[in-house]
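The other protein chains are all here in position, but one chain of the complex has been omitted.
Chain lettering (A, B and C) follows the sequence in which the chains are written, and residue indices restart at 1 in each chain.
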Amino acid sequence: MKILRGVWIAMLGAAALTGCEREERNFVEPPPTSSAVESLRLSDLRPGPSSPPPAAENSAYQENAYAISEGQRLFSWYNCAGCHFHGGGGIGPPLMDDLWIYGSEPQNIHATIIQGRPNGMPAFGGRIPDYQVWQLAAYVRSLSGLTPKDAVPARSDHMSNESPPTTMEKPSPKMTGSPP
Amino acid sequence: MSARQPMDPTNFEPLGHSAERERLEQTWSTPPGIYGWLTTVDHKLIGKRFIVTAFFFFLAGGILAMLMRLQLAQPDNRLLGPDLYNQIFTMHGTTMMFLFAVPIMEAMGVYLVPLMVGTRNIAFPRLNAFSYWIYLFGGLMLYSAFLLNIGPDVGWFSYVPLAGPEYGTGKRADFWAQTITFTEVSALAVAVEIITTVFKQRAVGMSLGRVPLLAWAMVVMSFMIIFAMPGVILASTTLIMDRLVGTHFFNPAEGGDALLWQHLFWFFGHPEVYIIFIPALGMMSSIIATFSRRPVFGHAVMVSALVATGVIGFMLWVHHMFATMVPNAGKMFFTVASMLIALPTALQVYCWIATLWTGRPVFKTPLLFVLAFFFILVLGGLTGLMLASISLDTQVHDTFFVVAHLHYVLIGGAVFPLFGAFYYWFPKITGRLLNETAGRWNFWLFFIGFNLAFFPMHQLGLEGMPRRVYTYPEAMGWGGLNLLATIGAGLIAASVLVFIGNVLWCRRRGALVGNNPWSAGTLEWATTSPPPDYNFHPVPVVAGPEPLWERATGLPVVAGLSDTTREVLVTTLIEAKPDHREELPGPSLWPLISALALAALFVGSIFTPWAVVWGSIPVAAALIGWFWPKKRETEEEVAEEVPP
Amino acid sequence: MSAEPVIDVSRLPTYAFGKQSLMWWGTLGIMAIEGTVFVLAAFAYFYIRGNVGSWPPGGLKPPDLLYGTINTGVLLASLWPNWWTDRAAKARDLHRIRIGLPVCLAFAAAFLVFRGFEFAALNIRWDTNAYGSAVWTLLGLHTVHLATDAVDTAVLAVLMFTGPLEGKRYADVSDNAFYWYFVVLIWIPLYGVIYLAPRLN
Partner (left out) sequence: MSLFGDPHFAWRNAQSALNSAGPQAARIEAYWWLIFAVSALALILVVLAMFYALFHSRRRSDLEPEFRPSPKLERSRGWVVGILGAVTGVILLGLIAGSFATDQALESFTAQDALSIDVIGHQWWWEVQYIDPVPSRRASTANEIHVPVGRTVALTLKSHDVIHSFWAPNLTGKQDLIPGHEATLNFRADRAGVFRGQCAEFCGYQHAYMGFLVVAEPPDQFAAWLEKQRAPAMTPANPSQRRGQEVFLSRDCALCHTIQGTEASGKTAPDLTHLAGRKTLAAATLANNPSTLAAWIVDPQSLKPGNHMPSHLQSVRLGGDGPSGLLNQEDLQALLDYLGNLE
């Protein structure tokens, strides 16, 4: 019993060290510590203390499943799919391949979204909140497999013919038992 | 019982066989120390372990419930955010259904059934060990995930598309699906063991008509597991495949259908309720018979009612889907079935009342818990009738009315009888009695707390409060009743604490009461309390449904079973005539190794499909190791072999 | 007081075949479980079909018949060696078992090879659409059963040649054949679902 408990604790510890910020849901940037509501209801808006520059936070987005899925949602909400489709490219360049015109680092993609690029990529700086730009960058990187695989779903709920051809083989369905 | 013992409970302790007893002791004993702990195949040790583990999960689920009640105690509460609340209610449901209710019913079966039918171990004892390990690993996996913030957050029913790849972000839903897989494997294994034990290992003379009602209930439960669990096997497998390898079972854009999930899930999910409820009915019968001092009225009616409940239980699942677009004509069939399933339960209630009426009730704590059933379960069953009506269900479905209903049914129908059963069989397991005063406190706190917690929820549901909300606006006016419910939940928690204290105290210091303190009539009381490793010596022969009541002195017995190998007597299916002897396997590490290998496969397959391919190699190796005979043991056996 | 022994069982056999034995009931339980899985998987297939106008959806070709039909033949043919081995086991004829089991194993191996071609002949991938997912699952599920029973047969065959051997092993051989019958019989409706149903519109 004790041995087992020890093993379990060790496993937990190991898993905790490797970190599960992958599963964190950050609904708000910065975290909702403020009492903005109360202050706002008095109708004079007091700006709070300025928060640290957001660039430092971006690495957290790249491995976070929630950030990637939010990025996926925003990709369609902000009509990125209008030019890039679901990553396959069209009017805009494809995003699923390994070819990066302006670099594949999150910062590069962030800059591309904020500043825009020649030949049609509009600048979204000042239009969408910074944290959403990082979420979009994380999703775009996930399209070409630059984010951890287990933070990304296998498919989405739209038609599949535009999704990346998966190279994985079919797993045999799990064993349901064999004669004892 | 204070009055004169109607029979000598030690009549199965014949003197003068001590050498034989010693040999039996040696043959059937579990090796000492940690090695023995890991390798045992004794159904009593595994059953106890199962019960204790399931009870721990009951406590964990209860703590989660308390957190939910605290969050809902007042409107617009910010104690728990939606993210954590969703994980907690999902964990609560998953824990209570898959890690507590089903396993503890099976655990009671694992402990009691072999004793009740008079055999020395359960059929397939190594499979039994394996099913415990796989259950334990599944539970540990789920709670490890929860502590690491990967707790499932899509409800214990995991409706797609919310649980699908697009909206079920991260690995949370996968951990849910794999927990289900672990529990399925465990439950199915136990079901097969119980059926085989009751069908083939009964004491000589225990024809089907003499099988105790609890054993019948366990058989019906096992059959329901066998036919219901495949639904959720398929559901959780297809869900994982949708999430991991991009299949489209539930993607409407590619021909899949979210309703398919609901059909598969509820095809399992409704029988699940009866899987929990039916063993509790068996416990009711055991307790009522003993404390009314007579056999349960209408044995044949009771058995038929159990079987009928089990069969009709498979014809109800669509009543969980009355608010979907299933055609109305189809729904009507399910209305009829959902109403009519009340009939077998009503008949059982009438038979029990007739038993009490014609018997001579003895008011002890087990009977109190059982009597509460007549209020709580009947109320829950009546609200169940309301849910069976399509139109009325569209008003109360997915509201707190259903929360109230299901707790009345599951706590009233299963947890109250279970607590009665704990008080009733505790002396069997430990040889000591639980304290009666603490038992009364336990009971009344539970009864009052329960009704305080759940009765107001009926009204909340009718007043429009939906389920699974992490909070509600103050303007809705639901605050008062919710606060009341939270207070009731606190009383339940206090009651459970009383119970734990009672068990911990009496485990060592409770009154020693001999082998058959309630002078009950069924075979599990025919041996010492606690029973020896080999359960019975000599193995009894029975001549009626309550063998200990029918024969005032020594029952006839069986002779000629080997005392140097783990031999049990196999009897015929209907008449229980002696058929042949079969040797059951002894302690082994292989079940544990196999469970570890399978657990690695299951956990790995949350992250990559390749885990199924590569993981199957150690699983196969472990299973081969398990079945591979040992040379020395085989030679010994061949020496004693009698071919058919 | 002492209980009087009234029934002496020391002359009863120590193992038994078929529905007398515990293992047969265990095997039957497993079949019931797996049979239900197959029925529900077929239900899922037809449920998905009910949502689509034409079947297979999107003008796809139905699965090619060649390998599936060959395989059905192989499976049906394999009933005979299994039945023969089953009888040999019940007669406790080790010599014939040593011939029978390897033949059964050869059939299983042949079957698994053809099964590989069958997957290719489905004309669709599992991640193309729900129809693809359903047929891959049905075929995959059956393949898992075949593979596990093939491993079972192989283990028993080795045991029959190397020992240690006890009477119970004969019962195991018989139960192995019993399970194989199940795997074969369940295939016949599956063949209908996978290969014939798409051709009946």
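In this text, a contact is a pair of C-beta atoms (placed from the backbone, for glycine too) under 8 Å apart; a residue touches a chain by one contact, two chains touch by 3 or more.
These numbers were taken from a predicted model, which means no experiment stands behind them.
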item: Shown chains that the omitted chain touches within the full complex; value: A, B
item: Residue among B:139, B:231, B:521 or B:629 that touches the chain left out of view; value: B:521
item: Residue touching the undisplayed chain, where the options are B:56, B:314 or B:374; value: B:374
item: Contact residue for the chain not shown (choose from B:343, B:497 or B:621); value: B:343
item: Contact partner of the left-out chain, one of B:83, B:524, B:583 or B:637; value: B:83
item: For subunit B, the residues touching the chain missing from this view; value: 1, 3-4, 6, 75-76, 78, 81-83, 86, 154-155, 159, 161-162, 167, 252-253, 256-259, 292-295, 297-298, 301, 323-325, 328, 332, 335-336, 339-340, 342-343, 346-347, 349-351, 353-354, 356-362, 371, 374-375, 378-379, 382-383, 385-386, 388-399, 462-464, 466-477, 519, 521, 544, 546, 549-550
item: For subunit A, the residues touching the chain missing from this view; value: 25, 27-30, 32, 34, 36-37, 40-43, 45, 47-51, 53-55, 73, 77-79, 114, 126-133, 157
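Operating definition for what follows: only the chains that are shown with their structure count from here on.
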item: Separation of subunit A from subunit B, taking each centre as the mean of its C-alpha atoms, in whole Å; value: 42
item: Distance between chain centroids, defined by C-alpha means - subunit A, subunit C (Å); value: 45
item: Contacts with 2+ other chains: residues of subunit C; value: 26, 30, 33-34, 37, 126-129, 136-137, 151
item: Residues of subunit B touching at least two other chains; value: 124, 127, 188, 192, 230, 233, 237, 241-242, 245-246, 248, 251, 254
item: Subunit B - residues contacting subunit C, complex; value: 8, 11-12, 14-16, 123-124, 127, 188, 191-192, 195-196, 199-201, 204, 226-227, 229-231, 233-234, 237-238, 241-242, 245-249, 251, 254-257, 260, 263-264, 267, 538, 541, 553-561, 567, 569-570, 572-573, 578-583, 620, 624, 627-631, 634-635, 637-638, 640-644
item: Interfacial residue positions of subunit B with respect to subunit A in the complex; value: 34, 37, 83, 124, 126-127, 140, 144, 147-150, 161, 164-172, 181, 185, 188-189, 192, 230, 233, 237, 241-246, 248, 251-254, 601-602, 605, 607-610, 612-613, 616, 619, 623
item: Complex interface listing, subunit C residues touching subunit B; value: 1-17, 19-22, 25-26, 29-30, 32-34, 36-37, 39-41, 43-44, 47-48, 51-52, 57, 92, 126-134, 136-137, 151, 155, 159, 163-169
